[in-house]
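Here the complex is missing a single protein chain, while all its other protein chains stay put.
Letters A and B mark the chains in the order given here, with residues in each chain numbered from 1 onward.
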């Protein structure tokens, strides 16, 4: 299992690793855990995808945004750890969807990120626990924000 | 202190342990911590309670839903750990209430889960840190979603 190679075979492009939009670190390592800040949907050109699920964008577009958030998290991991192979497994994902009060398909949306992680680290190590929930609003009206915890190899 | 026996004395019925509604594990163990995914209010017949606090349901009904989420988490623990006695203590609960913008009684609602955990593991080990907050929307319009972290016995 080579996570970097798995990612290459997906033929996806990493966006630039985002600089903090406030006073925080994108990633912090404590013991064997790597904590990752809430990431938004940074596109290849460095700009953000925007829009609220149920109003500006539909569930499929929001799922693409969640995949883009996943790519942005991969960019942060790669920039800070050097290789995606440093990750032993996904521990936890908090998937937050910017949605209208009647939106109900948050798990479908966050699968956009979870499918990416499963492709990179495999169907066991690439899948952790998760919550998928609906926020009233998100910074810059991004569709999805995701924070995560990873276990690193010893 | 026998958590399984404590639960039996409550005369409550566990719902079936839910299958993931997306790409995640219901529970993941890392070191001495058991991370539990966001759970919804699964009823004994396997269907979900639904409704938004402040609109479709009131605070007391939402509190009952939070207790049902607690029962669903107990079902996941029992199915995966074999016994509730494997849990040393509750570390952390994130209680998310699907609520209207003017709803203010989230702590009262999430007490429905916290009272259950305190009954099972006792007034010290059964009570951890907690946030009780209001979401704009939740999957399938469930009233409450709760994720949790437990410490396991060595």
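Keep this in mind: a contact is a pair of C-beta atoms (placed from the backbone, for glycine too) under 8 Å apart; a residue touches a chain by one contact, two chains touch by 3 or more.
Note that the coordinates shown come from a computational prediction; the quantities given were computed from them, not determined experimentally.
One of B:30, B:72 or B:114 touches the chain omitted from the figure, and that residue is B:114. By the touch criterion stated above, the residues of subunit B touching the omitted chain are 33, 54, 91-94, 97, 99-108, 110-111, 114-115, 118, 127-137, 151.
Looking at subunit A, the residues touching the absent chain are 21-28, 30, 35-38, 52, 94, 96, 98, 100-101, 134-141, 145, 147.
Going forward, only the chains that are shown with their structure count from here on.
Distance between subunit A and subunit B, defined via averaged C-alpha coordinates, is recorded as 25 Å.
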